[in-house]
Every structure is written in structure tokens, then in C-alpha cells.
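Got a structure here, written out as C-alpha cells. Questions coming.
For this depiction, one protein chain was excluded, whereas all remaining protein chains were kept in their positions.
Coming up: chain A.
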Amino acid sequence: MSFPNPAASVKLVLLGEAAVGKSSLVLRFVLNDFQENKEPTIGAAFLTQKCTIGERTIKYEIWDTAGQERFASLAPMYYRNAQAALVVYDITKPASFIKARHWVKELHEQASKDITIALVGNKYDLVENDNDDNEESLRKVSIEEGQGLADEEGLLFFETSAKTAHNVNDVFIGIGSKIPDTSASSSSNNASNGPNHEGGRIDLSSGNSSSQPSDSVH
């Protein structure tokens, strides 16, 4: 069998606190739709969407994860082998930005070494009409803070609105352009390295960390 111009697959995972709008971003990107009351994601949802960037077509395999703290222990199951990640926070919720910082840290430690990460501050529509001298702004995380974290950690950075579609496609195009061609298609070759047959498959530990006990400090 031969396939006409197979699109390169990119596994992308969304992480971030509950109700920041992860599922809404995906819904906007995939179906160009928005729902006011989106149900919380249980475990994770899986969707796919093709995205053409210049000559290339990328097929995103999107894992949209649950945001509540206690689901965090499931996340490794979804971000293993991911080539891209969106770490999402809500620009009106400072706590969600702290959580985003944690996710970035975790990804750098546990996920694939060459993962492309975009930091996304969502719900831009809520602050869109702010003037500079507006005192009652809903915005609680400034662009500078977001950009600062992104620069520090080497991430792409966007402020988006799933509601108005502001910047949403740009995130995916941005990620797509940053992912090298080879890396995108290599995902299918990696399989030959052989899957892990050892032990339980619900393994909370993932990736390349090692927690061997070390020598004691004197």
C-alpha cells in the first residue's frame, strides 16, 4: 500500500489547571467552535486535526488532559513521547500561572528531551477592552510575566482566547513551524526501539529521570 502524501504526525499534549480553557482551545482549533459550559475533562480526551504550514502538512494528535490537581499523577501517561505541549493558564487567575510554571518544570524533567513547549495565557477576551488606566482590570497575569517565564524556559508564548478565536491557530502554526520535519515523522520510527514490557503499564513514572538512591552527604 502507498499513501498519497502522508502527513507527519505530531503528538501534542495540553496541560494546565482546571477550567483554564484547554478543551475549549482544542475545540476552537479542531471544530472552530466554542461552548460556554464545557464539561471538565475526565482523564483525557483525544482529538486529531491537520494543519498546513507552507508546504508541510502536520497531523496533530492532541491529548487534552484533566486539570484538577489530583489528576496530575495521570499526566505522564499522556505526555510520554509527546513532541509538543501547550501549557495553558488563565490570565485572570494567578494560581493557574503558578501551576503552569510547575508543568513546565515537570515537562523539562520528565518528557522527551526535544519537546517543543508553548506557554499559552488564555481568556484574552476578558481583558481585551482594558485601557491602560483601567483599574478594575480582570487581568491578573501581565504579558511581561508570561513572556518572562517563556524566555527563561525557552518556550513559545501566546495570549489567546478560545472564545473569540484570537491567536488560537497561531499557537498551532507556531508549534508546527518550530518542530523540525525529521522529528515530526520520526515518531513512527521510534517504535522500533521496542516498547516497554516491564511491570505495570499504569506507570506514573515516565521518561528519563532516575531516582536511584545516591551516596550520603557527609
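In this text, a residue touches a chain if its C-beta (ideal position, glycine included) is under 8 Å from a C-beta of that chain, and two chains touch if they have at least 3 such contacts; residues count from 1.
As a working rule, contacts and distances are computed from a predicted model.
One chain of the assembly is not displayed; among "TBC-domain-containing protein", "Methyltransferase-like protein 5", "Adenylyltransferase and sulfurtransferase MOCS3" or "DNA primase large subunit", its UniProt protein name is "TBC-domain-containing protein". The missing chain lies against chain A, touching residues 1, 3, 6, 9, 11, 18-19, 23, 30-31, 35-50, 59, 61-62, 64, 66-74, 76-78, 80-81, 94-95, 98, 102, 105-106, 109-110, 140, 187-188, 190-214, 216-218.
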